[in-house]
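Everything on this sheet refers to the single structure shown next.
Only one protein chain is missing from this complex, and each of the others stays in its spot.
Letters A and B mark the chains as written, and numbering starts fresh at 1 in each.
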Amino acid sequence: MNPSMDTPMDKPLTDPHDAGHHAAPAGLWRWLTTTNHKDIGSLYLWFAAAMFLIGGLMAMVIRAELFQPGLQVVQPDLFNQLTTLHGLIMIFGVIMPAFTGFANWQIPLMIGAPDMAFPRMNNWSFWLLPVAATFLIGSLFLPGGAVSGGWTMYPPLYLQGGISYDLTIFAIHIMGASSIMGAINIITTILNLRAPGMRMMKMPMFVWTWLITAYLLIAVMPVLAGAVTMLLADRNFGTHFFDAAGGGDPVLFQHIFWFFGHPEVYILILPAFGIVSTVIPTFARKPLFGYRSMVYATASIAILSFIVWGHHMFTVGMPAGMQLFFMYATMLIAVPTGVKVFNWVVTLWKGSISFETAMLFALAFVFLFTIGGFSGLVLAMVPVDVQLQDTYYVVAHFHYVLVTGALFSIFAGLYYWLPKWTGHMIDERWGRWHFWLSAISVNVLFFPMHFLGLAGMPRRIPDYALQFADFNRIASLGGFVFGASQILLLVVIVKCIRGGEPAPARAWDGAEGLEWTLTSPPPYHSFAKPPEVR
Amino acid sequence: MNSQASSSDTSYYLPSPSHWPIVGSAALLLLSLGATLTIHDLAGGGLLLLAGGGTLAAMLIGWFGKVIGESQNGLYNDQVDASFRWGMAWFIFSEAMFFFAFFGALFFTRVISVPDLASADNALLWPGFQAAWPTAGPGLEQVFTPMAAWGIPALNTAILLSSGATVTWAHWALKRDRRGQLNLAMALTVALGALFIAFQAHEYIEAYQHMGLTLGAGVYGATFFLLTGFHGLHVSIGTLMLLVILLRCLRGHFRPDSHFAFEAVAWYWHFVDVVWLVLFLFVYWL
Partner (left out) sequence: MKLGRASVAAWLVSLTNASRAEYGFDLPQPQSSVAQTAYDLHVIVLWVCLIIFAVVFGAMFYALFKHRRSLGHAAHPFHESTTVEVIWTLVPILILVGLAWPATQAVLAQKDTGNPDLTVKVTGYQWKWEYDYLQEGVRYMSNIATPRAQIDNQAAKGEHYLLEVDEPLVVPVGKKVRVLLTSNDVIHAWWVPALGVKQDAIPGFIRDTWFRADGVGTFRGQCAELCGVNHAFMPIVVEVKSPDDYQTWLADKKQRLVAAQAAGASAADKTWSDAELRARGEQVYLANCAACHQPDGQGIPNVFPALGGSKVVTGPAGNHLMVVLNGRPGTAMAAFKEQLDDLELAAVVSYQRTAWGNAGGTVQPAAVKAMRQ
């Protein structure tokens, strides 16, 4: 799998590897033109943090409006815009860039590579994102406001919108291009730039999960691009893909969208699995229990993810046979995911466990993600889903897997690797405050949504019937506390960058892997000479 | 992992900071804004499109120019070459998935939605509609003639297949260092690509002027034009890339044992070829 490393050289090399090393520009220009994987990783992470603030503030407005029945804070039209942008920004602007930031920082360090395979393209992948974000957020200020048809963009509703709808389609094209280039870069780096001796089955779990995630990205982002291109054509060029009068079908869009959309949700969780599989062994001081089966489970999840998309469409009126197929396939995903959960628990078993903030978030991940997984299983049962589709039960489900899943893993990863990146240990006391406040309030925020959904509250509504008032108030209060708690995270990060106890090369005594053999922070060019892996 | 020696004295080429990516981002910013304004008939759209296109062209020329320069200066070792191969292969995979979305739409409408519209239940909404392909759907007045497979499309199939052969011939010549044959075969390939585009353009003009076959001709027109249109776009890009390769061949670039750029374009060209075959089968013929 590593062809070039054992092919003999056929031509002399004239230039050393760090061609422009001496001429590194400074200031803003450095960040605009950088080809260094650590710089780009930091850019991704800061971008994600900024988007988290914006997407989170939108969620705060949503929760404020839903604090009580009636319309008080925003009108329905703006509410729908905020819901839509919140979804788009959190998924494409926060979770995906944050994971890509981790990949940029960590993959070269973990496999002993000098940098990413395509450093210039790496820069482009990042600098496309601010363009797309500008379109999304800027469209709030255009006549007619931003897109308001939900992040799922279903036609024909999407065909009714104004100028910002087209701008959003282009934003999605651009984000797609960014993701595809990023994924190609990561796959190539992993397949081709491993240090001698780093066989595939020796790669850290985080690298494995990203390899599979990158594969998913390359497979489905173009499909999303195709779907929104058809929307663009139906909106502006007179085609009838989604119009029955012309022989098209609005449901066709949903099929294409969810063919992308379901693998997408695993794109949002597989790197999280990788981070948690790194953090838990470190603080249990034990190797991961089933490395091989973890790899196989990840691959199985990825493969299955292509044949379950119909579970988002159980109420469109598909034939019973199709419903059953999608139900069985969806339920099956619980099996490899279960393998992961069981392996984490047994990794903890008879360990020597300590509770640094990174570990706390990883443990909360296992516990709370499983709640989200179980509610997913409930939704997979067609007759139950018919009752719960498009209710707050679904909102509860996906926030458990996305917030206490993906986002918590990002928190765990930050607390885990920041010492390596900055050279300073984090302030565990502040970290612990951040953890406990977040972990408690997030449940106050999202757990009641299960009840709301069961009792019949539809999602994407700015106003609701009186019997939903109590749980909504609780959820809103939880939401405000959770949002405010994230300021602590900002404090911890800033403190860690500016100073603190110096971090040793191996910042955690239980940590394994090549990245811990380098100084903290690592040199600008990580592995100028590939390390030997036994 | 045998050659410890070779990997330590020949390191992986890491480029210095580059302004081309940010120029590329600016280009896409301008293009998207321009397209949006143009679609909505707002002032400045054309100008922005022009600026964006120009910026994009400058970026492509500058960036690829730099890469070609680095390659010619021997900065790329075999490992870099392997990276390029992986990168190109995965890029082509992503392109295949893009077409998959449109083929999916075609199959879905042909197999599911059009028959469904003619079902007993839907007779409530569309009385008398008969499922057939091609169709402009139950609710449109538009009459059109579908594109027959055995005219220009069959000719174009032959053209693309021959161009696949000529590019393979060129590759064969390059590997044996027969520069004359290489140049000839490449020139032929470019010419065939251009011929294909010309025929395709002619077909579109026919469709619009005489056959009533437009983007608005129901789901048949929509899938027909988006599938063949995106394919045609890829042929155009491919032809442009072949042209660049031809020019580089004429300048004496590439060596029998090192010519990744040539191969990448050849892969791309074969990919475009395969897409056409599927297209010919399901869009034109069956």
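The definition used in the following text is that a residue touches a chain if its C-beta (ideal position, glycine included) is under 8 Å from a C-beta of that chain, and two chains touch if they have at least 3 such contacts.
Note that the coordinates shown come from a computational prediction; the quantities given were computed from them, not determined experimentally.
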Chains still shown that are in contact with the chain withheld from the display: A, B
Option touching the unshown chain, where A:R432, A:R460, A:R506 or A:H525 are the choices: A:R460
Given A:V61, A:M200, A:A299 or A:A334, the one touching the chain that is not displayed: A:A334
Per the touch definition above, residue among A:V61, A:M200, A:A299 or A:V444 touching the missing chain: A:V444
Hidden partner chain, touching residue among A:L348, A:M425, A:L489 or A:A503: A:L348
Options A:T168, A:S305, A:T391 or A:T422, residue touching the unrepresented chain: A:T391
Positions on chain A where the hidden chain makes contact: 69-72, 75-77, 80, 143-145, 148-150, 154, 156-157, 159-160, 162, 243-245, 249-251, 284-293, 315-317, 319-320, 323-324, 327-328, 331-332, 334-335, 338-339, 341-342, 345-355, 363, 366-367, 370-371, 374, 377-378, 381-384, 386-387, 389-391, 444, 447-448, 450-451, 454-456, 458-468, 470-471, 473-474
Touching residues (missing chain, whole complex) on chain B: 116-117, 121-122, 124-126, 139
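The rule is short, and it goes like this: only the chains that are shown with their structure count from here on.
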Centre distance in Å when chain A and chain B are each reduced to the mean of their C-alpha atoms: 31
In the complex, chain A residues that touch chain B: 2-21, 23-25, 30, 32-35, 113-115, 117-121, 123-124, 127-128, 130-131, 134-135, 163, 166-167, 170-171, 173-174, 177, 180, 183-185, 187-188, 191-193, 196-197, 218-223, 225-227, 229-230, 233-234, 236-241, 243-249, 251-252, 255-256, 259, 525, 528-530
Residues of chain B touching chain A in the complex: 1-4, 6-22, 24-25, 28-29, 32-33, 35-36, 39-40, 42, 63, 73-75, 77-79, 81-83, 86-87, 90-91, 93-95, 97-102, 104-105, 108-109, 112-114, 116-117, 125-126, 135-140, 214-216, 218-223, 225-226, 257-258
